[in-house]
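Removed: one protein chain of the complex. Kept in place: all other protein chains.
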Amino acid sequence: MDIKDIIKPENVVYSKTPVLSDAIMHYCPGCTHGVVHKVIAEVIEEMGIQDKTIGISPVGCAVFAYNYLNIDWEQAAHGRAPALATATKRLNPDKYVFTYQGDGDLASIGTAEVMHACNRGENIVIVFINNAIYGMTGGQMAPTTLLGQVTATTPYGRDAKLNGYPLKITELLAQLEGTCYVTRQSAQNPASVRKLKKAIRKAFENSMMEKGTSFVEVVGTCNSGWKMSPVKANKWMEENMFPFYPLGDMKDR
Amino acid sequence: MAEKILMKGNEAIAYGAIRCGADGYFGYPITPQSEVMETLMEQKPWETTGMVVLQAESETSSINMVYGGASTGKKVMTSSSSLGISLMAEGLSYLAGAELPCVVVNVMRGGPGLGTIQPSQADYFQAVKGGGHGDYKMIVLAPASAQDMYDYVGLGFDLAFKYRIPAMILSDGVIGQMMEKVEMGEMKPRRTAEQVKAECPWALTGKTPERDRNLITSLALDPNVQERVNIKLQAKYKEIQENEVRYATYLAEDAEYLFVAYGSMSRICEAAVDQAREAGYKVGLLRPITLFPFPEKQIKDMIPQLKGILTVEMSAGQMVEDVRLAVEGRIPVEFYGRMGGIIPSPDEVLDAFVKFFKK
Partner (left out) sequence: MKEELIIAGFGGQGVLSMGKILAYSGIMQDKEVTWMPSYGPEMRGGTANVTVILSDKKIGSPILAKYDTAIILNQQSMDKFENSVKPGGLLIYDPNGITRHPQRKDINICSIDAAEESARMGNLKAFNMIVLGAFLKKKPVVSMESVVAGLKKSLPERHHHLIPMNEDAIHVGMDKVVDINVL
């Protein structure tokens, strides 16, 4: 039996969703972004909304998300994705609109935009990747960097006196009247990926029900920035990130 | 004939927006232009035309909402004043880089810094030479009446969509706060989703099997690609320079001296021209309506008949640099201006003319 006999529809056990493009991802091996991209792409395929979805990519590693999901995309200025999403959704209420933002983009430079979009209860989805570091610029401190965590701009570890405290932005957003669904998930093993997919699907469904903003945080790894192997990074995340950023739904109404 | 209504320039912007079929307005309050959003909120166009009006949390957010809306091919706009426009500079550069059409209104006030709320024209450089980063331009329209404010919203959108470029209406506190009669034109309906798809194939309308996915971005990491983007932009600016110059003149045919002024200052200079004529001086006026594209050739063509030009602005002298570039030193170009919110009177302009050219 040669390869041609093997590649037959009846033998297929897995295929990539066509919403995910064939472009080779620029993400480092071990990075969480690729998994989350795939999950979003699968949700879009399963809901049959490829022609109704507009994504908004951030500044940071995920700036190139538009190369990987085969949908219409806007690429935002640093931190401003929720403002773009606000207008995009209000002017196109028939579209599913989501932003995809990292911790520097969303929780530092874009704090005002995310806070006010959520407070207005924009009917959008915000996917927030928290890996506690600036990946794209080379591993500097993020607002979510843990105390004691070593980064390029906290070479002796984050010191509260010098740098303030890690920001639990998701907990803050859960307090706002405008959010309908706020959850913190992860993507380091099959079970967590399945849960993440459920959360993202719920968020997308919410955005057509005029319930308000759905916010999905994904605690992830940046093994390059953390200077660890992917396996070690996952372990470090479970031991250090999860206690400070506990997983689960904070709000669901 | 349509009814003539007394209204402020700022109100005229709001009515112009609703009636030219704008899809969205996103703004943040700032004097002296808050009546734009106040009028829109009072008129509730979302109940009639379906136009979206939203008070954003900041000017930064406003301009990025404009970016989001424009990405989907909608006619969207914002308005602000001077320092608010400074906050929008990043967004304007992105809009220009991503080739998105929109209308941005600047009702200028005196600066720098928090400055004053009184009228000024000190943002000419910011508007015409690019207030944000990178080699970009916007089409800049300078209204001189409430009627212009009304008309230029529609004109701004037409030009913005024709060239996929941000259009700025560069106004000031005089034009924004002054009431005049405005004749409102025909009500134009908002474009339908099908019209947007047909007229803006680049717009984000949802990826269908019939087309590749659309992407709105100003990012091109590869310098070779980024240079091509710039070359394309510059070609577009050249085309605009060749085709879209707009200007007006007053008693310029036999003029030996020319006032060059835009916006509210052109009105004041028109009165100064009358006074100069009464005093026996052959003075005329050229009012650039488009500041980019600047009526460079039109000024050049007048040089043979002229003995001198007086440029008048509410600034330390900004547009005068473009006048001097057009004149290339062939005749004297003098400048008179007031700053910080002081509006020169026609008498002052005439005095300045006499001082420069008749003493």
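In order of appearance the chains are A and B, and numbering begins at 1 in each one.
Just so we're on the same page, contacts are C-beta pairs under 8 Å (C-beta built on N, C-alpha and C of every residue); 3 or more make two chains touch, one makes a residue touch a chain.
This is a predicted model, so every value here is computed, not measured.
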| item | value |
| --- | --- |
| Omitted chain - touching chains that are shown | B |
| Sole residue of B:V52, B:V174, B:V196 or B:L286 that reaches the chain not shown, by the stated touch rule | B:V174 |
| Touch residues of chain B, complete complex, unshown partner | 4-6, 31-32, 117-118, 173-174, 177-181, 264, 267-268, 270-274, 343, 345-348 |
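We take it that only the chains that are shown with their structure count from here on.
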| item | value |
| --- | --- |
| Distance between the centres, which are taken as Cα means, of chain B and chain A, whole angstrom | 39 |
| Chain B - residues contacting chain A, complex | 23-24, 26, 52, 54, 56-58, 60-62, 64-69, 71-72, 74, 76, 90-91, 94, 98, 204-209, 213-219 |
| Interfacial residue positions of chain A with respect to chain B in the complex | 50-54, 56, 63, 66, 70-77, 80, 83-88, 90-92, 95, 112-113, 115-116 |
